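I have a structure I would like to understand better, so I am pasting it below and will then ask my questions one at a time.
A single protein chain has been omitted; all remaining protein chains appear in their positions.
Note that the chains take the letters A and B in the order they are written out, and that residue 1 is the start of every chain.
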Amino acid sequence: MSEQQNTKSKMVGKQSLMFQNPPIILASASIAGKKESEGPLGTLFDEIEEDPLLGKKTWEEAESELMRKAALKVLEKAGLASRDIRYLIGGDLLGQLIATSFGIGELEIPLLGIYGACSTMGEAMTLGSILVEGGFADRILAITSSHFAGAEKQFRTPLDYGNQRPYSASWTVTGSGAVIIADSSFAPKGNEAQIIIKGVTIGKIVDYGLKDSMNMGAAMAPAAFETIKQNFEDFGVDPSYYDKIITGDLGYVGKQILIDLLKEKNFDISANHMDCGIEIFDQDNQDTHAGGSGCGCSAITFSSYILKQLREGTWKRVLFMPTGALLSQVSFNEGNSVPGIAHAVIVERR
Amino acid sequence: MEKGVGKIMANQKQGTASQVVREQDKQKRDQAYNKYVKQKTPTFSTAKNTIKAFFIGGIICTMGQAFIAYYKYMGASEDTAKAYNTVTLVFLSILLTGLGIYQKLAKFGGAGTLVPITGFANSVAAPAVEYKKEGQVFGIGCKIFTIAGPVILYGIFLSWLLGLIYYILKQLKVA
Partner (left out) sequence: MDYIKAFLVGGAICAVVQILLDKTKLLPGRVMVILVCTGALLGAVGIYEPFAKWAGAGAGVPLTGFGNVLFKGVKEAVDKEGFIGIFKGGFTSSAVGISSALIFAYIASWFFGPKMKS
């Protein structure tokens, strides 16, 4: 088979890729904040940071510290040093990605900074697996983070401002999640099952004209709808192909909308849909309204809970699809709607 | 008759997932989606919130009444007493904001804390306390009015405009 034929057959359908030599997930790490530790997944995170400032002077530095710790933790769990990682692909919610730049700079790993809002983990893992499977990297680190205070300050209001949050508002997760994706040749010897990335579906910007910055779930649901639909079409599968179809932070409101929209296309995902934003907090006891959000939400849920289920064999194949809202304060104030995007990664146990 | 019925039926079908998915025209689809989302998004139990706001707002205003009475008792004129009341309420609001208590009260009371001048004071204190990390000039200095600025701008502008109209009317009456 010629090189050209090889490359051609990896492109599947309109927006997807199927890897012939699927990269493996070597290790994962999750660092979470206090509120997250008090949630349903609290015991699964690698480390909990009780101090919201993590001993630093500002919220932004605290988020950088979260990232740094997540990166170091995932290296430790993989038994690797930073020099073993060819590229680090990561991003965060802060302007100009300062949490990432100041967080992982000292690790001296070549950096590809990306912005996907809350879909960053999906985007990072997508790009990472493409680089590895294409032979452009042997091991990469995909990482992202978010911090409640930093996000609130940038996108909403200063923390001490006394306001009531509407029911549709979500709670930005304080946490950082990281995974190391490597070429399959790095799989440890032995009978242990490997977690592989079988394929990806790269999302388009989808904007159904919603202008409510306090209802992110509804703003992103169309993007999730279109990427999932495209994934089914490109790969020629239906919802039952996956044990779980996992969105990042659609929350309770967005979840319902997504299920409704897909039903119109004769895809019923109500049985196996899961949302990280819903799983990460206890709605009744933690007063988190629509659920968790932020880059960290999908990242730490994936790195802890989802991978655990895959490793233990509870699930065999999942579609991991974080969703992002690509607005800014300026775009919103200038009267624009909220464009959404969703990137899907097929993660399988083999 | 048939046209009317058709219109009613069309209105009923608007704002459903079905219409959103089937609509080819982007503008119409977006409109349908907005309507659909409104139906799907639950709102707070307004009754409970309204009662809480009524209660908290009432208490703050009663406190104001008490302060005014106290300052008058101490010998101040009506206007001076009101001024001292403003200072007192602003001070208390900012102190409670600094201590982290005001935010909890606001979560409970909603408009009850937003509407009185205490809401204004909190909206100046919150940025001051948050942005000090970005420096005295470019942090606090530039951003202290980030929430309250519009209140001052439009309050001053509107009263200026109304004053201008008043002035003109006065001139017309005299002339």
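The rule we apply is simple: a residue touches a chain if its C-beta (ideal position, glycine included) is under 8 Å from a C-beta of that chain, and two chains touch if they have at least 3 such contacts.
This structure is a prediction, so every number in the text was calculated from the model and none was measured.
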item	value
Residue of A:D160, A:D183 or A:D260 in touch with the missing chain, whole complex considered	A:D160
Where the unshown chain meets chain B, residue by residue	43-44, 46, 49-69, 82-83, 85-87, 89-91, 94-95, 97-100, 103, 109-112, 114-117, 119-121, 123-130, 132, 140, 144, 147-148, 150-152, 154-156, 158-160, 162-167, 170
Contact footprint on chain A, counting only the chain that is left out	34-35, 52, 59, 148-149, 152-153, 158-160, 163-164, 212, 214
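Definition applied: only the chains that are shown with their structure count from here on.
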item	value
Between chain A and chain B, centroid-to-centroid distance (C-alpha), Å	35
Of all residues in chain A, those that touch chain B in their complex	57-58, 153, 157-164, 166-168, 207-210, 212, 215, 218, 222, 253, 256-257, 260-261, 263-265, 337
Residue ranges of chain B in contact with chain A within the complex	17-18, 20-22, 27, 29-31, 33-34, 36-37, 40-44, 49, 97-98, 100, 102-103, 105-107, 110, 113-114, 119, 122-123, 125-127, 129-131, 133, 146-147
